[in-house]
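Here the complex is missing a single protein chain, while all its other protein chains stay put.
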Amino acid sequence: MIIAERKPLEEIRGMIAGYKKILVAGCGTCVTICWAGGEKEVGILSSQLRLASSGEGTELSIVEACIERQCEKEMVEELRDKVQDVEAIVSMACGIGVQTIADVFEEKPVFPALNTTFMGMPEAEGVWTEKCRSCGDCMLYWTGGICPVVRCAKGLLNGPCGGTRKGGSCEIDPEKDCAWVLIYRRLEKQGRLDLMRKYYEPKNYRAVKRPGKIEALKA
Amino acid sequence: MIRGNNKIVAFCCENSAYLAADKAGRMRLHYPDNVRIIRVPCVGRVDLIHILKAFEKGAAGVLLIGCHEGACQHLTGNTRAKERAAYARNLLKEVGIDEARLRMANIAPDMAQQFVREIEDMTEKTKER
Partner (left out) sequence: MQIRIGVFLCDCGKSLSNIDFPKVSERAEKLQDVVHVGLHSNLCLKEGIEEMLSTIRDGAIDRVVIAACSPKLKEDAFRNALEEAGLNSNFLSLANIREQCSWAHEGDVTEKALELTAMAVERARFLKPLVKKDVPVNKEVLVVGGGFAGMKVALDLANLGLRTTLVERGLALGGRLEGFETNPAVPINSMRKAIEENRDIEVLTSAELTRGEGEVGDFSIRIKKGDEELSRSFGAIIFATGYRPEISPGDFQLRPGVNLISQEKLTEILKAPERLELRPKTIGFVLDVSDENCRLPTLSALNDALAVKERLGSEVYVFCKSLKVDSEGVEEVYREARDRGVVFVKFEERPRICSEDGRVKVELNDILLGDEITVFCDFLVAEERIMPSEGTEALSSILKMRIDSRGFCQDENVHLYPVSCERKGIFCVGACRGDLDIARASTDVASAVLSTYELLAPGTAIVEAERVKVDPEKCRVCLTCIRVCPHGAIRLVRVDTEREVAQISDLACEGCGICAAICPAKAIDFEGYGDEQILAEVQAIGESL
């Protein structure tokens, strides 16, 4: 799932400086689940912006909204009435949502309240870790379902660097497990250790033409 | 210093703080009358927006009062409230509101004096000078 985090309030206030009437729009999908930009966070950000303005004595009027998914033009259209009356839009969606709003309402400045950071897997309540970097050439078959591109600090594709610390932690970041130790153990459990002998060629980072595009509807 | 009223909004858990407040009344332990108690089933029910709106409405201070650690009838309510309050303090800091204006306290249902002390302390701390 896409993970994003809210920018510091100062940065957001800097963007909207001078605007007196804004729309704060949340998204009900990924950013709701990671507590970054859903209806709750729209409420919290709006409340903070009002408190900050009234503390300074500046004028600021906020319209709050949250739609199901900000990356769908049809859903973004639902905001049209609210957008008419405001000077600028603060989007609390991921980068895709921000750009969708910007495309639909070209005349209005759109500001991102979040930084989109990674694709993550939930590890524990409220905790997500990056698991995939969308390299476009998935090698999880060879590594027992553990991605060395993301989880090895050096991105090695053919086994550990030799600097693994005692206890199996990474040479560069001792807080992390050495990905290749994890891969070894996983393949061992599956009885597929022979895969560690296979030589994996340097990754083709051009497997996906950037910016990526697919036409998935065949018929 | 925010402009506003001098009210203290106290979110009181009905298993502890609300009962302590009632007891304080029965004992005629007089305390400042600027406090407004909002009853909640568990202090873990209180959300960030409730706290922020209280400040938006001009409250001088906000209290979250629940059961002692380990004595929450709902096990984790008071711990969650504590963490939420800590996060809320950061949000308040971002808008220039003194962190001391938000406090999480733990008391037992019969601790009337302790309840009164919390109100008195917060009132004192947040008095407009």
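For clarity, chains are labelled A and B in written order, and residue numbers in each chain start from 1.
Rule of thumb we're sticking to: a residue touches a chain if its C-beta (ideal position, glycine included) is under 8 Å from a C-beta of that chain, and two chains touch if they have at least 3 such contacts.
Quantities reported herein were computed from a predicted structural model and do not represent experimental measurements.
Participant: Touching the hidden chain in the complete assembly: which of A:E74, A:E106 or A:E125 does that?
Facilitator: Hidden-chain contact among the options goes to A:E125.
Participant: May I ask which residue of A:E5, A:E39 or A:E87 touches the chain that does not appear here?
Facilitator: Result: among the candidates, A:E39 touches the missing chain.
Participant: List the chain A residues touching the unshown chain?
Facilitator: Residues of chain A in contact with the hidden chain: 28-29, 32-35, 38-40, 125-126.
Participant: Touching the missing chain, which residues of chain B?
Facilitator: Listed in rising order, the touching residues are 4-5, 7, 9, 14, 18-19, 21-22, 24-26, 28-33, 36-42, 44-47, 49-50, 53-54, 57-59, 70-77, 80, 84.
Assume only the chains that are shown with their structure count from here on.
Participant: Inside the complex, what are the residues of chain A that reach chain B?
Facilitator: It is residues 8-10, 40, 43-44, 47-48, 50-52, 54-55 of chain A that touch chain B.
Participant: In their shared complex, at which residues does chain B touch chain A?
Facilitator: Residues 2-3, 47-49, 52-53, 55-56, 91, 94-97.
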